[in-house]
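Complex shown without one protein chain; remaining protein chains in place.
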Amino acid sequence: MENDFEPKIVAFVCNWCTYAGADLTGTSRIKYSPNVKIIRFPCTGRIDFMLLLKAFSNGADGVIVSGCHPNDCHYTSGNFHARRRWVVFRTLLDFMGIDINRITFTWVSAAEGAKWAEVVNTTASKIKELGPYEAYRKITNEIWES
Amino acid sequence: MTKLGFYPGCSLEGTAREYNESVMSLATLFDIQLEQVPDWNCCGATAAHNLNKILSLSLPARILAQAEKAGMKEIIVPCAACYSRLSVTQHELFENSELKKQVEEVMDMTLSSPIRILNVVQFIQEFILPHLSEKIVKPFDKEVACYYGCLLVRPHDILQFDRLEDPQTIDRIMEQLGAKPIDWPFKTECCGAGLSVSRTDLVAKLSGKIVKEATERGAKAIITACPMCHANLDMRRSAINSYLAKKYDVPVLYITQAIGMACGLNNKQTGIYRHLVKVNN
Partner (left out) sequence: MARIGVFICHCGENISATVDCAKVSELAAGLPGVVYSTDYKYMCSDPGQSKIKEAIREHNLTGVVVSACSPRMHEPTFRKACAEAGLNPYLCEMANIREHCSWVHEKGDATTQKAFDLTRTLVEKVKNNHPLESIKVPVNKTAIVIGGGVAGIQASLDIANGGHQVILVEKQPSIGGHMSQLSETFPTLDCSQCILTPRMVEVAQHPNITLYTCSEIESMDGFIGNFNVKIRKKAKSVNEKLCTGCGLCTTKCPTKNIPSEFEQGLANRTAIYVPFPQAVPNKPVIDRANCRYFLTGKCKVCQKLCPTGAIDFEQEDEIIDVKAGAIVLATGFEIKNTDFFPEYGYGKYKDVINGLQFERLASASGPTQGAIRRPSDGKTPEKVVFIACAGSRDPAKGIPYCSKICCMYTAKHAMLYKHKVHEGTPYVFYMDIRAAGKNYDEFTRRAIEEDGAKYIRGRVSNIYEKDGKLIVRGADTLLGGKPVEIDADMVVLATAAVSCDGSESLAQKLHVSYDPYKFFAEAHPKLKPVETNTAGIYLAGACQAPKDIPESVAAASGAAAKVICLFSNDELTREPIVAKVNRMPPPIFSTCMGCEMCISICPYQAIDKENITNRNGEVIKTIAKINPGLCQGCGTCVAFCKSKSIDLEGYSNKQVYEEVLALLNN
């Protein structure tokens, strides 16, 4: 079945590894799905996971969080804090009934241009399969309206 | 009694009947029950993978599915070609879900999880070796050339079995039997394999190199674990000898036969009477 749904995916990435990695994807002219748009952060440690929920309630169908590989953080330990927070947050989201398949948490280094394209493409096709995340917006709107 | 799944494949019912006999006798001796995969089919070697990718995967996949259906956690596959086809298929299908789906559709069966596929050397290491010393009645005290062939260790990425260019496992097992494995460079040299029937001249040339080298380095027997290698080195010996213009009479034994001989099994049990190159006990 052809699926013409174009998902909106927001990528929260760190400046030093994944942003630079995505730059390398560009420099290497590796093509990927245009559904993903990047927001630059200094470090994954800066990413407040509440922003992910903000993204979902404002129309995102999927989210990518990506930074430096463990041990390679430009700021030594920001990515470890992000990972720890993610582990807790993910359980919480799951508990709350939020589809954690819509969040891709990964590491892409400044040298991994090809990996970035791969991450984007797999996420995009996964979200395409999952369809628009109306369920979440419906719930949040109901709460809003009641 | 240990019960293990078993896939003989076509060779072990035809040209390599003695291989099957020796594996079975050995299993009985070591109190192991080898249970055949129900309603097994051809693994597709050596032709299918050159002709049709899906067919070449579907044939082994069906064997795996049958084994899974019968509740087998592992299967023993003595033929190196079958071992290679089954291992490669399992690897490819569990790496590529798209391909797996396609193959499952073709065979109308499903594969849920990988099973352990053991070649004869791994089988011996795991189930025979721990009890071997107590069963040896007549040490195999000869110089031997351990010949692995190409299929037992390749592709290395998938099989992860032994060293790629200079394998050691058969050497170590033969040492346990009291043999002296020679150091030689042709352990994984090509024997001519599938050209056995169509290009006997090439087989004579390629296998001839192996027989000559083993003999010159002092081997009194060549030990193998592949029906194809055995066929080329044993069955094609007259062609080899006429190509080399010299009579080489070094016998070629399956590793299971060598163990059987050391453990006192008779010629009927080991099947060595079927060889074309005579084996002296």
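Residue numbering begins at 1 within each chain, and the chains themselves are lettered A and B in the order written.
Methods note: a residue touches a chain if its C-beta (ideal position, glycine included) is under 8 Å from a C-beta of that chain, and two chains touch if they have at least 3 such contacts.
Quick caveat, the model's predicted, so the values are computed rather than measured.
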Identified contact with the non-displayed chain, of A:Thr76, A:Asn101, A:Thr122 or A:Asn141: A:Thr76
Touching residues on subunit A - with respect to the absent chain: 6, 8, 10, 15-17, 19-20, 22-23, 25-27, 29-32, 34, 37-43, 45-49, 51, 54-55, 58-60, 71-78, 81-82, 85, 109-112, 117
Missing-partner contacts on subunit B, residue numbers: 163-166, 185-186
